[in-house]
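For reference, the structure I am asking about is given below.
Note that this complex is displayed minus one protein chain, with the remaining chains in position.
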Amino acid sequence: MFRPMMRRSWRPLATALKPSLASRSYASAGSPAFEWQDPLNSKALLTEEELAISETAERYCQERMLPRVLQAYRDENYDAAILSEMGELGLLGANLEGYGCAGVSTVASGLITRAVERVDSGYRSGMSVQSSLVMGGIHTFGTAEQKDKFLPGMAKGKLLGAFGLTEPNHGSDPGSMETTARPHPSKKGYLLLSGAKTWITNSPIADVFMIWAKLQETGKIKGFLVERKDCPPGTLETPAIKNKNGLRASITGMIQLDDCPVPEANMFPDVEGLTGPFTCLNSARYGIAFGTMGALEDCIERARTYALERKQFKNNPIAKYQLVQKKLADAVTDAAFGTLAAIQVGRLKDEGKATPEMISMIKRQNCDRALVHARTLQEVFGGNAVSDEYGIGRHVANLFVTQTYEGQSDIHSLILGRAITGLQAFV
Amino acid sequence: MFRPMMRRSWRPLATALKPSLASRSYASAGSPAFEWQDPLNSKALLTEEELAISETAERYCQERMLPRVLQAYRDENYDAAILSEMGELGLLGANLEGYGCAGVSTVASGLITRAVERVDSGYRSGMSVQSSLVMGGIHTFGTAEQKDKFLPGMAKGKLLGAFGLTEPNHGSDPGSMETTARPHPSKKGYLLLSGAKTWITNSPIADVFMIWAKLQETGKIKGFLVERKDCPPGTLETPAIKNKNGLRASITGMIQLDDCPVPEANMFPDVEGLTGPFTCLNSARYGIAFGTMGALEDCIERARTYALERKQFKNNPIAKYQLVQKKLADAVTDAAFGTLAAIQVGRLKDEGKATPEMISMIKRQNCDRALVHARTLQEVFGGNAVSDEYGIGRHVANLFVTQTYEGQSDIHSLILGRAITGLQAFV
Amino acid sequence: MFRPMMRRSWRPLATALKPSLASRSYASAGSPAFEWQDPLNSKALLTEEELAISETAERYCQERMLPRVLQAYRDENYDAAILSEMGELGLLGANLEGYGCAGVSTVASGLITRAVERVDSGYRSGMSVQSSLVMGGIHTFGTAEQKDKFLPGMAKGKLLGAFGLTEPNHGSDPGSMETTARPHPSKKGYLLLSGAKTWITNSPIADVFMIWAKLQETGKIKGFLVERKDCPPGTLETPAIKNKNGLRASITGMIQLDDCPVPEANMFPDVEGLTGPFTCLNSARYGIAFGTMGALEDCIERARTYALERKQFKNNPIAKYQLVQKKLADAVTDAAFGTLAAIQVGRLKDEGKATPEMISMIKRQNCDRALVHARTLQEVFGGNAVSDEYGIGRHVANLFVTQTYEGQSDIHSLILGRAITGLQAFV
Partner (left out) sequence: MFRPMMRRSWRPLATALKPSLASRSYASAGSPAFEWQDPLNSKALLTEEELAISETAERYCQERMLPRVLQAYRDENYDAAILSEMGELGLLGANLEGYGCAGVSTVASGLITRAVERVDSGYRSGMSVQSSLVMGGIHTFGTAEQKDKFLPGMAKGKLLGAFGLTEPNHGSDPGSMETTARPHPSKKGYLLLSGAKTWITNSPIADVFMIWAKLQETGKIKGFLVERKDCPPGTLETPAIKNKNGLRASITGMIQLDDCPVPEANMFPDVEGLTGPFTCLNSARYGIAFGTMGALEDCIERARTYALERKQFKNNPIAKYQLVQKKLADAVTDAAFGTLAAIQVGRLKDEGKATPEMISMIKRQNCDRALVHARTLQEVFGGNAVSDEYGIGRHVANLFVTQTYEGQSDIHSLILGRAITGLQAFV
C-alpha cells in the first residue's frame, strides 16, 4: 500500500527505483550535461515533491502497466484493476483537495498523466476520465453530499466514473445535444433522462455516469450523476464499441438512456449551460497536453534505441544517418518545448491565471506535435514498424485519437483564432 | 469465367456495371465538366482496352473484394481464394506475354493495382507479389522450362508465389544478405539453401518461393525457385507473422531455410547480383505507385461523403468548412498529379524508356502523398475516425507500410539524390 | 529576325545552340538514362515543333534576358525592349491564330513561359500580361475591328498592353469592383470611366489598357480598351509602384481613371460579368502554372551546382549530405510532376476539354510547390544565399508573388473545394 507514503513523503520510493528508470530523468543534477530525455532541463522547474510523485508514477507505470499493454491492445481489453491500483497509489484525482485525494499541484498531476501516457494513451484516457472529468466535475460543481458520497470511492478506484457529453450527431458542437431531462410524471423529486451518448471512455464498466442533458422545460444544460446500480432494467445500457483503430487498451462505449430515473439530489445545483462540461474538459485537456509528451518521449526512446541497434550499409547503425538524426532532433525539440509549456500553464492554473485558450493552445500543439513526430519516428523502424512489438505503431494510432478527442485540432485552432481576432469562424 | 472475354474484349463487362461505379469514372466524356474523381482527366490518356480493363477490375474489386475486407482486416485473415478469383479474371501477371497471361500494357496493369488498392493495400500487396515479383521475375529471368512449369498455374491463381529477399538484419541493404546456397554434399545437381527471410507477403500460403541467396563459393547473389511440395520436412518453414499494425488483410510471414535442397534446374541461369531482385522490385514498385493512388482516391471519396453528411454548428455540413475543403483540395490535387505521373512512366516503360530512378520517384512520391493525405483526411472524421467501419483508418495504417516497403521513402530519396548529384550518400 | 523562321520551321535554330544549353534538355533521346533535368521524360510528350519552339525560347532567354536580370532586379527597372525582342521572335500571343500570331499549341505557349520564367518570374509576368491577358482577351472577346487594330502591333511587341481588374479594396473578390463606366453627358458614343486599379503589371509603360468596369446603369461588368494616346490630360494616370519585395524586374503600377472618355467601339460587345476577366485570367494562369516550373528548375540547377562545388568537412562537396540530397530529390520530383500536369492540361485545353478548375489546380499546386522548394533549396546556399548573385533569393521572392497573384493559393483551394463538394466556403 503506497498511499500513506504519498502524503507524507514521495521520496523513499525513489530509493527502490530500477537504475534504468532513475537514469531516465535524474542524471547528475548540477553538471551541465545535455540530457536528451530532458533537453531543456524542465526538471529544474519542479519541486522535490513533484519529482518524487513523478518517480512513483513512472515506477508504477513501467513496472506494472507496461507489461500488460501489448496484449491488452491486441485484444481490446481494459483491465479495470488498473484504476484501483492507481487509487491505491493515490494517483487518481491527485490534484484535488480532501475526500482522500492527494491535493498535489496541477503540474504534479500532469507528471502523473505523462507517466501513464508514456505507456499508453488509452490507459491515460481511462485515468483522465476518472480523475479530471468525473472527480474534477464533482469536486467543482457537486454539493457537499455528492462529494462525500462519490469522491472517496473514486479516489480509491473502487467506484468508476464515465463522462457523458458527446452524442452521435454532436461532437464538436455539444450545445446542440439532444439528451433531455424531464420531470418524472409520477415520482416526485425525480427526473427522467433520455438520449444517447457515444465514444464514452469507461462507459461499459463505470458505476457512475456524469450525464449532461437539457432540461426539457428550459432547454438549459444541466449535469446529473447517474448510478448504474439504481437504474431500473432497460433504462441504462452501456454497450461497448469494439474494433477501434486506436486507444484499444482503453474501453469505450455508448450510454443509452431511456427514461432513466435520477433523483434531483444527483443533479449539480448551480452550474448551467456548457460551463459545466467545458470546465471539466478544460481540466482533462490539461492532462492530455502533458500526457502526450510522455507518449512522444517514449517514441523517441524507442526510435533512438532501434536506430542505435539497427545496422545497415557497412554495418553502421542507422542512427548515424543524417535523415534519422534530423527526425530525432525535431522530435526531441518539440517534446522539450511542449513540456515547458505544460509546466507553465500548470503553474498559472494553480495561481488562478490560466485561461481556457491557454489549455486549447497546449492541448492542440502538444497533441499535434506528438502525433507528427510519432509518425516520423515510426519511419525509422522501416518495415519492422509493422510489428506491434516495437510499440511505436500503437502510439501513432493512439495519438491520432488524442488529436481528435476533447476538441479536434482544427476546432482548437478556431477557438484560438477567435481569441486572437475577436471574430468567430465556425460556419 | 471472365477470362476469355478479357482477351477478346473488355467492353461487354461495362454494360453490367452498377450505376454508382459507372459514374465514378466515366461521366459524360467530351463535356468539359470538372470531375473531382479524375480532375485532370487522366482517362483521356487511356485506350479503350485500358478503360475496359479498369472497369472490369473495379467491378470485381468493389463487388467481390470490398465486402470481405473489414472482417479480414480485423481478423488478420487473408482469403487465398482472392488470387484464384483474380486469376479467373485474368488480372494476375496481366502485363506479361504468353503462358496464359493477358499481355496488356503496363498502364493497364497499373489500373488493375489501383482498383485493388482502392479496396485495400494488403490485397494489392498479395497480388503484386504474385504478379510482379514472382511471375515477373520468372518471365524475365526464367528458362523456358521454368516458365512453362510455373507461369500458367500462377496466372490462374492456382499456384501461389512468394518473394524472398529481405532478411531480418538486412532491409534497405539487401546486398549484405546472409542466406547462402552451397553445393549438396551428396546429391548431384542440387544445392542446399540456408538462411532466413522476413516480412514475406504470402509466405505462409505460397507454393513456390523465389529465394535470393549468395552462392557460397563465389559470394554472388543468385535466384532460386523453391517448391514447397518438394522440400523435405524441417528444411522449409514459413511461420506467419501476426499482430501487424497494417496490411492486416494480407498474410505475411518468414521463410526459414535449413539446408533446403533445390535442383540446379530451379536456379535462374543468367542473372547474377542484385540485378535480379531489383528488376523484380522495379516492376512491383510501379504497381505500388499506381496502386496507392487508388487508396488515396478511396480516402477522398470516403472523407467527402462523410463531410457532406456530417452536420455541425447550425446544421451545416462540415464540407462547408474552409479547413475541410482545403484538405480535400490538397488530396485531390496530389491524386491527380500522381496518376498522370504513373501513366507517363507506364508508357515509357512499354517503350523501353523508363529508368529505375523514375520508378523510385513515383513510388516514393505517390506513397508519401497518399499517406500524408490519408492522414489529413482522417481528421475530417473527428472522433468517429477511431471506428474501423469508416475504413479510412485502415488505409492510413496500410499506406504507412507501403511507404516503408520496397524501398523506404528516405532510401528512395537517396537513390534520387545519387542520380541527381552523382554522389552517393548512404553512410 | 527570327520571326519568319518560326512559322516555317523551328528547327534550324537548334543547330546554333550552345552545347551547355543543348545538353540541358536533349541528352541522347532513346537511351533510358535518368536525366535530372527532365526526370520523367516529359519531352517525349512534345511534338517536334514544340521542342523547336522551346529551344528557340530557351536560347533567347538564356542569351539575351539572363544577362540583364540581376541589374534590372536591383534597380527595379524593366527594359521594355524585351517585349519587342520577344515580338520579333514570335513569342507573344504565340498560341493565338492570325493577326501575325504564331498559332502554336497551348503546350508550346507554356514552354515559352517556362523558358522566360527560368530567367525571372517578372519577365514572364510582363509577357503573360501582354500575351494572355490582353492579346488573349481581345482575341476572344474583341470585334473584328478591335482585333485588326490592336493584335498585330501587340504581337510584334510594339504596342504594349495592361490588364486592369484588381482594385485597391478588391483583390480576391473582383465582383465588388468600384470602377464605373457612365454615358458621356455630352459626347455621343462615348463613356466615361472612373476608378482605380492597382498592382497592374506594365501599367506605367502600356499603350492600351483593358479596363473592367461596371456600367453605371446596369451594374454589369464590361470590358473596355483604353488607349493612352487618346486620353485627355488628367483622365488617365499610371504611377509606378516602387520598392516591391519581388518581381522587381517587372514594372507595376496603378491605373487611375478620372472621367476618362472611351468610345463605345472600344467596348467588348458581347461579354458581360466576370466571364470576361476570368477567361483572360484562366489563360494567364495556365502560363503561370507552366512558367513556375522553369523558375523551380533554375533553382534546382543553381542549388545542385552550388552543392557540388561547395566543400565542407573533410573537403566533401555538400551535395554528398543526405539532408541536401533530400532537398534536391523533393524539388526534382515536384518539378517533374508539375510539368506533366501542365502538359496534360495544355492538351486538354486544345481539345476543348479543360475546365477552369483544372487551371486552378495546376496554377495553385505548381506555384505552391515551386515556392516551397525554392525556399528549401535556398538553404543549401547557407549564408551565401544572402548574396543576390546566386540568383535563388530572387526566385524565392518572385515565386511568393506568383503564389498570391491571379488567385492566391487559399482562394484556389476554395475554388477546388467548391468543385469537389458543391458547397462554397467563401465567408
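Going by the order they are written in, the chains are A, B and C; count residues from 1 in each one.
Please note the rule applied: contacts are C-beta pairs under 8 Å (C-beta built on N, C-alpha and C of every residue); 3 or more make two chains touch, one makes a residue touch a chain.
Here the structure is a predicted model, which is why all the values come from computation and not from measurement.
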Selected residue (touches chain absent from view) among C:K43, C:R124 or C:K244: C:K244
From C:G273, C:G382 or C:G422, residue that would touch the chain that is not displayed: C:G382
Positions on chain B where the hidden chain makes contact: 321-323, 326, 425, 427
Touch residues of chain A, complete complex, unshown partner: 30, 32-34, 36, 39-42, 44-45, 304, 307-308, 317, 319-322, 324-326, 328-330, 332-333, 336-338, 340-341, 344-345, 347-348, 351-358, 361-362, 364-365, 410, 412-414, 416-425
Chain C residues that touch the omitted chain in the full complex: 74, 166, 169-173, 176, 199, 241, 243-247, 252, 311-314, 316, 320-323, 375, 378-379, 381-389, 393-394, 396-397, 400-401, 403-405, 408-410, 413-414, 425-427
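The working rule: only the chains that are shown with their structure count from here on.
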Gap in Å, rounded to a whole number, between the CA centres of chain C and chain B: 41
Inter-chain centre distance, chain A versus chain C - centres from mean C-alpha coordinates, in Å: 53
Touching two or more other chains - residue numbers and ranges from chain A: 321-323, 425, 427
